[in-house]
Structure formats: structure tokens, C-alpha cells
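Structure below; questions to follow.
One protein chain is absent from this view; the other protein chains keep their places.
Moving on to chain A:
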Amino acid sequence: MLTVKDLHAKIGDKEILRGINLTINDGETHAIMGPNGSGKSTLSAVLVGNPLYEVTGGEVVFNGKSLLEMKPEDRAHEGLFLSFQYPVEIPGVSMTNFMRAAINEKRKYEGKEPMGAGDFIKLMREKRKIVELDQKLANRSVNEGFSGGEKKRNEIFQMAMLEPKLSILDETDSGLDVDAMRIVAEGVNKLRTPESSCIVITHYDRLLDMIKPDVVHVLYKGRIVKTAGPELAREIQQRGYDWIKAELGEV
């Protein structure tokens, strides 16, 4: 699915990713944990092509294609999806128009005809149920006036609409109460298939109790410094990161 080799990236003059190596196979869920400022969000931003970040080295292969040369929209068409840590409000653009544009551009990329209005409304209705997103929210402008929980649910709704191959959930649990987190996690689990993979970026193991990872990585100072099974998340929750820093000879 995804192979990242020695990826380096910076924002401004500040180097944030300093040689990331990561392989994700079809159907796998990987958790990426790490202290604040270790580069977790930067990694997700670089993978989806956020122009604020500059890639200074390395390569990323996504389903056999070199990802870094692609425009952000083409990466999306190839099946890459990011659930934003801070979903953006877009006043004046309705959720319906936004999703229709997204769906139809993807279909165009795949050489298909635009989706008919009836089918589209049916699809919206069906996918809304997955995250219990209110019809009212679907009629409003994108994320405008949504609560924190509604914004995150809306991200998973969009994921359901676009059926990505690889989803990156960037701190999707932040700012969510217990019930909202359950709805989001259940939504993500319903969307899992043997062919689709997922990267979950989080600080806490709460979300990982609900979305079970196959592999847990610890990112620190722009590198993956530890990789293990799901038990690593529990251990970090109990012991913090200092013991990992100690293993690296830093403390």
C-alpha cells in the first residue's frame, strides 16, 4: 500500500522530518504516537501534499506510484484521505456542493461520468448514517458553525463518501467526548476492508482501544524510533515517553 523511504521535510528553515521509514500493507492499521512536536502532523501533511511543507529528501510510493510528484487532488483521487486535526470552515460552500464536486472530480479522474443527482442524494443519505450525521448539518456550509464533535464526524462522513484506500486520522480523537469518540471509532471500523489501510495519529490509547492497530510506531524528533505491536500503546499510556528517550540515551 504505502512505502516511505528516508523522508525528510521542513517548514520554513526548520527541519521536522529527518528520515522516516514506514511500510504499510493492505488491510493494516498503524498507530503513530509520539510527544508533542515530534512531527506526527507534519508526516500526515507531507503525505497528502500540503504546500506549506517542503520535502527535502526521500521517496514515497503509494500503490506502485510515486506520491511526492502528484498534486494533492490527484493523491486524493488515488485513494489517499486525511481526516484533519482542525477541519476547515468554508462559509458559503454547502456540504452538498462540496461533496458533489469531490465525488465527480474523482469519477472524472477515473474516466467515469458524473454521478446523477438522485444517486448522489441516496449516497449522501446512506453514508450519513455511518456517523449519525444530522441531515441539517449536511445542508449547511462546510463545517461552518459545527461543534468540535460534529466536525470530526463530518470528516469520517467524507471518508465514507470517498472510500479511500489509505486514511490518515490526524488526532481525530482530540476534543471529543466519550460518546462522540465511540461514534467516530465505530464509523472508522465499519469502513475497514481487507483492501484499505489506516494510519491513526494519536496521543492516547483510548482511541486505540476502539480502533485496534496492528502496529504502533513512536515518532520522536522526526524519526520513527520504536515499532511494536498494540501493547506498546498501553505501555506509553502508563509510562510516558521518558523510558523510550532513555533507551535512545537522551535522558
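To be clear about the criterion, contacts are C-beta pairs under 8 Å (C-beta built on N, C-alpha and C of every residue); 3 or more make two chains touch, one makes a residue touch a chain; residues count from 1.
One rule holds in what follows: contacts and distances are computed from a predicted model.
UniProt records the chain missing from this view under the protein name "Fe-S cluster assembly protein SufD", selected from "Peptide/nickel transport system permease protein", "ATP-binding cassette domain-containing protein", "Fe-S cluster assembly protein SufD" or "Peptidase M42 family protein". In the complete complex, the residue from A:V88, A:A117 or A:V178 that touches the missing chain is A:V88. From the options A:K10, A:H30 or A:K106, the residue with contact to the unseen chain in the full assembly is A:K106. When the omitted chain is restored, the residue from A:T3, A:N21 or A:N50 that touches it is A:N50. Residue-wise, the contact with the chain that is not shown comes from A:N97, picked out of A:T23, A:T56, A:N97 or A:S147.
On the side of chain A, the interface with the absent chain consists of residues 48-51, 71-73, 75-77, 81-82, 84, 87-93, 97-98, 101-102, 105-106, 109, 141-142, 158, 162, using the contact rule stated above.
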